[in-house]
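Let me begin by handing over the structure; questions about it come next.
The complex appears here minus one protein chain, its other protein chains still in place.
On to chain A.
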Amino acid sequence: MTAPTEAPRQIVIVGASLAGLSAAHALRDVGYEGRIVLIGDENEPPYDRPPLSKQVLRGLYSAETSLPQRADLNATFRLGVGALGLDTLAHRIYLSDGTQIVYDRLLIATGTRARPWPNGAEAASSNVYTLRGHADAEHLARGLAGKPRRVLIIGGGFIGCEIASCCRDLGLDVTLAVRGALPLVHALGSVTAAFMRDVIRDRGVDLRLETEVARFQPDADSRVVAAILRNGQRIEADCVVAALGALRNTEWLAGAGLAVSPKGVRVDTHCRVLTATRAVVPDVFAAGDIAHWPSAIYGNRLLAVEHWGNAVAQAETAARNMVAGEAGLIPYDHLPDFWSQQFGLNIKLVGLPTGANQFAVVQGSLRDRRFIGVYGAQGRTVAAVSVDSARWLPAYRAAVAEATPFPPIVGALDQADIRPQPLARAVS
């Protein structure tokens, strides 16, 4: 299929968060003057999520994290309204308030939601929390302000660890239950994950590894008072946070005939969505956490990332392509990057450590808690991590983007001895 020949006059963006707002900004940046309608199922204008788990929980500054909007954005927001269905032949979206809206171009930017605690009755307890949205953060912040005797956090990913860090900053006792042998191992690999294990314990977190929570023990008011582990142990806790990762909000696309999976909606290199038979839908695009996209940098491997930087960059490319003709389409590619702040450390990563089997500290040292590490896979550099060394991380971007040989050059006069070490388990 070719691109639509008519210039768009109504662009609808479903999902009014970082990707959706970034796309709207980009449309105005490239001179699009038609209508922009942003549809968001939350009742508030687009807001930034990273501060929620890093500072809002601690009560720092303001709980209000609305994103800046340019004054001449001139977009129509329909907030508190979700999308229920999509008909790509009629170019029509069915909304939760019973209305419909037609589009000349559509951007799917519905992102993710927190994976809930699997037992619905337990999840509904008033002291069991998840963290994804603004309302979640304010709810949990109130719970933490009530000085629980012990917070139990289930899940050793970034959100779980960042919440644990906030709890320690608030002087709360906290247990972090992690199913695997190390926290953060999927994102950071075993060497940096083992480093973080030690940091987390040093900062007073009761870190339980290879630990699975089987169920909660409620009191007469259905408030959780303890968790029972699979091994029968009991952990007393009067505040529980399920930090089990995210689920992509694709349900409303069921029946639209698109290539949808738990990794999101498939797009081509121009951010245009694909049908179940892999045909391009020329007027429907996707960006952000919901997009499952081919990366040229990584040999056209399909990526599904939940990163702030990807949401912004992919939305900008999608926006440009929404108003470009077939000849003007630009390909999307992006070196994944993200940051985390926890336990007073600034952790940043560039690239994709998936499949890496070697790791080398190239600057600083684990002992000093300040270093740059590089990940190798099949003799190539595939990612780099910095811990409190952000200023030097950009120097490794090119090496990652170009997959230069791993280990990096050794023996330079001004270079410390670099000793690659195996990663204990492949990062998935």
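One rule holds for everything that comes next: a contact is a pair of C-beta atoms (placed from the backbone, for glycine too) under 8 Å apart; a residue touches a chain by one contact, two chains touch by 3 or more; residues count from 1.
Note that in this section contacts and distances are computed from a predicted model.
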One chain isn't displayed here; going by UniProt, is it "Sulfane dehydrogenase subunit SoxC", "ATP/GTP-binding protein", "Ferredoxin" or "Rod shape determining protein RodA"?
"Ferredoxin"
Given A:Trp117, A:Phe158 or A:Trp308, the correct residue touching the omitted chain is A:Trp308
May I ask which residue of A:Gly31, A:Pro68 or A:Gly120 touches the chain that does not appear here?
A:Pro68
Using the touch rule from the top, list residues of chain A that touch the missing partner.
48, 50-51, 54-55, 60-62, 64-72, 308-309, 312, 337-339, 341, 343-346, 348, 370, 388, 390-391, 394
